[in-house]
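Mind looking over this structure? Questions follow.
Note that one protein chain of the assembly has been removed; the remaining protein chains are unaltered in position.
Each chain gets a letter, A, B, C and D, in the order it is written, and its residues are counted from 1.
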Amino acid sequence: MARIGVFICHCGENISATVDCEKVAKVASEFPGVTVSVDYKYMCSDPGQNMVKEAILEHNLTGVVVSACSPRMHEPTFRNACAEAGLNPFLCEMANIREHCSWVHEKSDATTDKAIDIVRTLVEKVKRNEALAPIYVPITKTAVVIGGGVAGIQASLDIADAGHKVVLVEREPSIGGHMSQLSETFPTLDCSQCILTPRMVDVARHPNITLYTYAEIESVDGSIGNFNVKIRLKSKSLDEKLCTGCGACIQKCPVKKIPSEFEQGLGKRTAIYVPFPQAVPNKPVIDRVNCTYYIKGKCKVCEIVCPTKAIRFDQEDSFVEVQAGALLLATGFDVLKTNFFPEYGYGKYEDVIDGLAFERLASASGPTKGEIRRPSDGEIPKKIVFIACAGSRDPAKGIEYCSKICCMYTAKHAMLYKHKVHEGTPYIFYMDIRATGKMYEEFVRRAIEEDEVKYIRGRVSQVYEKNGKLIVRGVDTLLMGQAVEIEADMVVLATAGIASPGSEELAQKLHVSYDKHKFFSEAHPKLKPVETNTAGIFLAGACQSTKDIPETVAAASAAASKVAGLFSNDLLKRDPLIAVVKKCAPPLYSSCTGCFMCIPVCPYQAIDKEEIKDRSGNIIKTISHINPGLCQGCGTCVAFCKSKSIDILGYNHDQVCAEVEALLNEW
Amino acid sequence: MERKLLTKDSYRSLITKLIGQNYQVVAPVKKDTMIDFLKISSFDEITEDYIVTVSSAKTVAFPRNEKLFDYEKQNKKLTQQDYDFDSIPQSVLIGVRPCDAFGFHSLSSIFCWDSIDKIYTTRLERTTIIGLSCNKADDYCFCTSAKGSPGSTAGSDILLTKMTDGNYIVEIVTEKGAKLVADFSDLFTADGGADKESLLAKVAANFSVDDVLAKINSKFEDEAFWTEQAMRCIGCGACAYVCPTCACFDIQDESHGGKGHRVRCWDSCGLSLFTLHTSGHNPRENQGQRWRQRLMHKFSYMPDRLNTIGCVGCGRCSRACPVDMNIAEHCMSIIEN
Amino acid sequence: METNNTNSFEPKVVAFVCNWCTYAGADLTGTSRIKYATNVKIIRFPCTGRIDFMLLMKAFANGADGIIISGCHPNDCHYTSGNFHARRRWMIFRNLLDFIGMDVNRIVFSWVSAAEGAKWAEVVNESVDQFRQLGPATAYQKLIKNSEFQEVE
Amino acid sequence: MNNLQQKAQQLLESGNYGLIVGYEKGTSGKARPVFIRKAEHASKLIFDESCDQNIAVYLYRQEIKHDKKKVIVANHHTLKSIVELAAENQVFDGDFMVLAFAENGDIIELNTFKEIEKHVATLYHGLTEAEAAMMKKIEDMSLEDRWAFWENEFSKCIKCYACRASCPMCYCPTCTVEINQPQWISVPSHTLGNLEWHVMRAMHLAGRCVTCGQCGKACPLELPIQLLTYKVALDSKQFFDSVAGTSICADNALAIYKPEDHENFIR
Partner (left out) sequence: MQKKIGYYPGCSLEGSSREYSESVVTLANAFDVELVQVPDWNCCGATAAHNLNSILSFSLPARILAKAQEAEMDTIVVPCAACYNRLTMVQHELKKDDALRAEVNGIIEAELKCDIKILNIVQFIQMFVADFVASKQQFLFDKKVACYYGCLLVRPHDVLDFDRTEDPQSMDEVMKSLGANPIDWPFKTECCGAGMSVSRTDIVGRLSGRIVKEAADRGAEAIIVACPMCHSNLDMRRPALEKAMGEKLTIPVLYISQAIDMALGKSQKESGINRHFVPVNISLQNKVAAPQVVLEKTEEN
């Protein structure tokens, strides 16, 4: 028989002001199954909690109902108190007679009666509660970081330094991401290679980090603590152990005219190549699309000159399976190419380039060794027009957001141009300058005042080529909207930051939600910026939305700390209020009909199939099964299942039905 | 057996008087395509345009839901209200076919077997059954094969047989019948000596139930036979609920908060969960076993124990069956092989 | 508390609410001390997706005159899609009840977020007025009496 | 209909098939399901408009579930039910072969659910005029009249569950109506219990009912309960464009959602 303890709180007089607590306690003592029913001024105080503990011990209570404030407030407090007294915490419920009763009604019998109804409802519910223990899920203390840009590098180092294994997967032949393509970085103008390359080397050398470059995620399944990640290592046509990175093959490779992706097409590379000198790992890869051997079947110069015979032309893609406890998405972003803009010539004009291309021009290891030269004729441009917000903040082009970093790098570009070409005149067409970081505004002021960058507030309507010059036609809204026409030598578009290609497919593989711009969705914009809705998968950097380097590194370290937090204990403690498919005695084994209509219902893909076998192993029946690691306890499948074969602990059918009956009847 | 004559008009006034003396008069009433026994308040509601009603007349004595008692718990004090026998009215059941009337015989043999069911017996005692012989039959009827006949008086208190001129031959079967006739003696005139046989429907006796009784026990072990017979049976409870001789019931408690009541409701051996044990074991797992149970109960267990046959040949179960499980056909196949 | 003269009829109302949004919203109504009718009593569910249509039938069968169901706004659901599934069920269930002649105005559906304390009070007060106008659920109470085998004239 | 009988005989004699589930003439000529195992009984088989019991009910019966050599003579509704049962993993490819009838009466052999699905796509999916007329008659009633109509119908129900037994989609081993912990539906057949039962049955067929109407046909008291499942089927089509029995891999209408599902009653 149930032995329930009911404790009515006055909450000072927040409750007793409008609810007759003594009467509620007296009436509650008459409820079937209630052995002790008392009221007290401050239940959540120490004496209050001790009252509960003593009552549990004295009356050997099987359930406790504390009628006071909202469970969202003190449920943990009273559950811990009960646990200390030896009563399973999940046998303690709270009846909300403050927020839902005393505070919202006048003092009257109706209010007291309502409080009595609420207490009766919770008493009936607690009688049907089961003693539950938290679920413990074992955690594999390895993290898979996807994306080897500055975010992935920072996160990997942080997790590895925290003593956990990391597997870093990078799609390109080398890690470094977009940051490695930059010349100097705002606001301090320190050279990005110098601050990044040491970190890249740290990654390569870190004992806890396994680095897979030229590799992609093939499939992911499992759940938090137990992901099973399959990684495809695209064939480099090279035996990495033998290769010393001497670079002989690169010098001798006859195919030298392939536009280098790293150089944004401005520089050229060979068929067997290393993206950039400071690449980590500094070992080449054969580009099978342009390599003559793969086209015509002959050449093999690289194989001949290779001192360690490391070339493997027939090497296939290989796969690696990794068990991981957490995944960290750091796939970064990309910039819109100029062919997106009809008004600026659909990418026809060679001297209309995007910000990343300008970075390569300005970079010492770039195609022009750092000299700002026009891609068309290699001349040093006398006039450059920078166009900010090219694509961003433009709903007509489907990109309504601000890309956040362009104002700063455009100011930097203009400043670098002035430093390299003193007599050059940079113009910047802008709408608003968004320089919100530390030392950012000062940086832009310096560009305007010291480097005399001409800022024109207005949009550029058209850019067209006329006998070698680029005619930029815009407007200056600060001069009463007067039309402005500049004959420029080069135009640099600060194009919008977009999601990196392939992010949608990756999100679908990981069951991570993404927004309509293909950026990954964070669990909560303010409170969980580096987590996703899928437990165990974290976000860092621009893959969530475009960010500058300081924010990216901060996000990476935040995500890494989340991962480290997750790995800090061997077992992952999870709330046991999850759904479970009911089983019963043979010959039925379960009322579940195996229709599996519930599988698409679960937003967490927590429902899978379980085969019930007899002793000799043949399948008697296949029923649904809920993965306790994934189920978050929403109960949608419980209400959906026609044969009521799924029930959820804490809100099961019996409890909820009893609550409805208790609320509408008196006994 | 004393015989009288009841003219059409005096039959009308008999019914009207009975209603007037607040008897509960139950008769077959036609509602769109369905004809069933219902309480009537005027003679005109009665219909005779039927071979047999959908549900049997047993509802008068064994209704589909019978409240046994009420209880209420008010803060730890329990009060109980037992069955109120006075609420059972005097009633008159009209238009009962001979097979239905004979059915009460089987029902009573069960309800009064070792412990007398007070509710059932009280209801039956307070009911006067005015039978109506059958002037037409269809393929489903097989009363003649089940020891009955379209004109049998068994089970009725008085049996009317409609003549071509609309008047009725009255045969007084029991004292209750005689008392009724005596109470309204002015309405009954001397018997006109009409030949009753000629007025009755012709029901071919395709088989005799005795043969079934003889053969059925030997068929008990023949698993395949029953499985094959019951292949198309989909396991609903229609046949049991409409059958005049089926008496199985289920006891249920219903409660809302502190108030509640205990109810006796119809049950059927055809339903899959009829014999499910709480352990999960079900001694009758497939439909073949359940169908065997239905026939064995009617044609073996009742005859052996209560020497009454559990089937009156009304054919209701075959009519009501969604997949036409014709019990007569199955009896014949038991006899043949 | 069965008062049967209609002018002082007080409907018995049950509210099925989701824990993350409307329950928290109701808490906010409390902390902001916004008053509303005492007829409504709240039952907590993890998500509107957990609310089974059978519970609505159970509430009516136990004498409820009105039901309020409320949860997170679309796209706000803590479990991403519980409210979407609930919405589909209500669309079908509500039409079915209307088809058998039950007055669907006895069930009020709403989205109330954790920040909409005022809206919760408004939903409750307006619903209680609506149920008061509809009067007691006599049709259903007749069924309840009949199911307790008390003769109903 | 002798080519069906010839076909059946030929199939049984070929040894590839051991059982034909079809229709035969029952008492006073009414069609009823039949299980033919011997070639000489093939002459019993008939097929015409009156053969409307939904044979799909027998597909998952213990006795013949694992008999891979069975043939189902299928009318339009049975075909749709097979597709829906396939979508709900109750029957699997290779469990049985289906004999369907083309417009001109020719017999079509369908072996895989893909073929059945393609054939079903050519069939008509709405209600018949008579059924649509009955629906309209009720929908045009006032709220009070509709309540009175259904209250009267539900009061007659004797809870024999013939409606459940005759519906191929009702295959749950323990139906929710048999759960007594908690007691969802009251067991006695009073009007309230009957109303709850029929509403629950209709709701559990949302997006699954192929409108074969057999629940109405099977009811011994001829209660028009098939209209309840028709209402839910029509709504599933109108709101969610989900027609039961048209796809072997579609998710149930209530198992999925679209953010833009349109409704006008949520405040």
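As a working rule, a contact is a pair of C-beta atoms (placed from the backbone, for glycine too) under 8 Å apart; a residue touches a chain by one contact, two chains touch by 3 or more.
Only a predicted model underlies this, so the values are computations on that prediction, with no experimental measurement involved.
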Omitted chain - touching chains that are shown: A
Residue of A:342, A:481, A:565 or A:587 touching the missing chain in the full complex: A:342
Touching the absent chain when the full complex is considered, from A:108, A:462, A:508 or A:568: A:462
Touch list for chain A against the chain that is not drawn: 342-343, 346, 462, 464-466, 471
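Assume only the chains that are shown with their structure count from here on.
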Chain centre separation in whole Å, for chain C relative to chain A (CA means): 38
Euclidean distance of C-alpha centroids - chain A vs chain B, Å: 72
Residues of chain B touching at least two other chains: 65, 254, 256-257, 259, 263, 285
Shared interface positions of chain D, touching two or more other chains: 174, 176, 184, 186, 188, 190, 254-255
Pairwise touch network: line, ring, star, complete, or other: complete
In the complex, chain D residues that touch chain B: 26-28, 30, 32-35, 53, 57-58, 61-64, 156, 158-162, 164-166, 174, 178, 183, 186-190, 214, 217-218, 220-222
Interface residues, chain B side, partner chain C - complex: 65, 67, 70, 254, 256-257, 259, 261, 263
Contact set on chain A toward chain C in their complex: 70-72, 96, 98-100, 103-106, 108, 110-111, 113-114, 117-118, 121, 513, 533, 577, 601, 603-604, 632-636, 638-640, 648, 650-651, 653, 656-657, 659-661, 663-665
